[in-house]
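The complex appears here minus one protein chain, its other protein chains still in place.
Entry: subunit A
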Amino acid sequence: MSPSVLSVDTVSRWFGNVVAVNDVTMTIGPGITGLLGPNGAGKSTLIGMLAGFLAPSAGTVTLDGVTVWKNPEVYRTIGLVPEREAAYDFLTGWQFVLANAELHGLADPGAAAKRALATVEMEFAQGRRVGEYSKGMRQRVKMASALVHDPGVLLLDEPFNGMDPRQRLHLMDLLRQMGAEGRTVLFSSHILEEVEQLAQHIEVMVAGRHAASGDFREIRRLMTDRPHQYVIRSSDDRGLAAALIADGSTAAVHLDGATGVLSVEAVSFLRFTELLPRVARDAGIRLFEVSPTDESLESVFSYLVKS
């Protein structure tokens, strides 16, 4: 299979007054790419445009140089696993995957359906109706329907949502295999760990913007090497504040006289986490509470947008 490349070139998409995707440019090549971002970041909108189900309001989305929008021929190359559950519940798994193979106009739809169901290990349940499947089984049969024509590009919108850990591992293995075969695999997720475990390459979206792009180590560094805010309570807040500010890993300390709360802004996450207990021990200060104040994923993301 020849490697396929998806190109997003200065793409924006707005719905009325709401800008869902704002001037995004990225290239997605063979291997696994994770599209990371909090809910509402525009991931689904972007995947919708990559899959040809939404017209970009500005810019172009192309597959190997060919415009995706209003071009059903691209579906010979693209396999799509949509986020939504509905999938002809009245059909059995076998009938559903077979129908997808037929719709692709494959020469031997039966053999293709058989192969796709084997790939996702769903033969055991192929005689049951899709409506009776668990969420994880449904996800796998959706996956089989996307793989039935052996596509060069696989688009998955939040594929791990609602899966149990075992199903998650199984799908990860499957996607790794797809990536290793030279397919272009793009999946979206709002969970950093999921993306980190699977994707060699990560694209981060926040509030419709393309916030960061790169290898997962780079993204991890971007996410950890940022000012971290901590609230600390100890046996001697003032003494601890003095000892912390002396070190380069601390950018600011603030002692609230009224509440007796010490706030610390650390510049280097790793150095600070190592420094704090050492400094406290050396000064004979007992730590009662250390709590990060901005550890939510949203704050991490919004930090990435600002940088």
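The rule is simple: contacts are C-beta pairs under 8 Å (C-beta built on N, C-alpha and C of every residue); 3 or more make two chains touch, one makes a residue touch a chain; residues count from 1.
Operating definition for what follows: contacts and distances are computed from a predicted model.
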Revision key, fill the gap. Matching the hidden chain's UniProt record against "Succinate dehydrogenase hydrophobic membrane anchor subunit", "Sarcosine oxidase subunit delta", "ABC transporter permease" or "Phosphoribosylformylglycinamidine synthase subunit PurQ" returns "ABC transporter permease"
**Study point:** Option touching the unshown chain, where A:F53, A:F124 or A:F288 are the choices
**Key:** A:F53
Review point. Looking at A:S145, A:T184, A:S234 or A:T250, which residue reaches the missing chain?
Key: A:S145
**Study point:** Positions on subunit A where the hidden chain makes contact
**Key:** 15, 20, 39-40, 42-45, 47-48, 51-55, 70, 72-73, 75-76, 78, 80, 82-84, 86-88, 90-91, 99-100, 102-105, 145, 157
